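One structure below.
With one protein chain withheld, the remaining protein chains of the complex are depicted in position.
Moving on, here comes chain A:
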Amino acid sequence: LLWKESWELGKNPMASKGSPLHGPRIKLIEKAQNLFSETKEHTFESKAAEEHAKLLRIQHELEVSTKQAIFVDSSISDTIRTCIVLGNHRAAMKVKTEFKVSEKRWYWLKVFALATIRDWDALEKF
């Protein structure tokens, strides 16, 4: 039952997608995380919720600093790609370490992103 309840919560924030107020959304996800962590079986879900909340915060910051509303609701990989495409390698690196993105995935993302902006020089160097 707990599972189900928290599940609904997990779904809710998606329903209110696109709202500029992310405060309540992050709170909801954190609540879900707490509910998940109350049972042993759902450590994975709890972790995911925690990461989701963190991602939303970072995306929000990015949107403020770049003044472009293109980050929220994209996945971690997409966020990294967007950062590289915008040439913001420091931010990309930050997201990478924040979520412990594996080297393998990092390389794919970087190659794709650099290819998109046709930054062949950087691709060569890297």
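Keep in mind that, in the parts below, contacts are C-beta pairs under 8 Å (C-beta built on N, C-alpha and C of every residue); 3 or more make two chains touch, one makes a residue touch a chain; residues count from 1.
Methods note: contacts and distances are computed from a predicted model.
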Among "SWIRM domain-containing protein", "Casein kinase II subunit beta", "Phosphatidylinositol glycan anchor biosynthesis, class U" or "NADH-ubiquinone oxidoreductase", the UniProt name of the subunit that does not appear here: "SWIRM domain-containing protein"
Footprint left on chain A by the chain that the document does not show: 7, 10-11, 14-15, 17, 44-45, 47-49, 51-52, 55, 73-78, 99, 101-102, 104-105, 108-109, 112
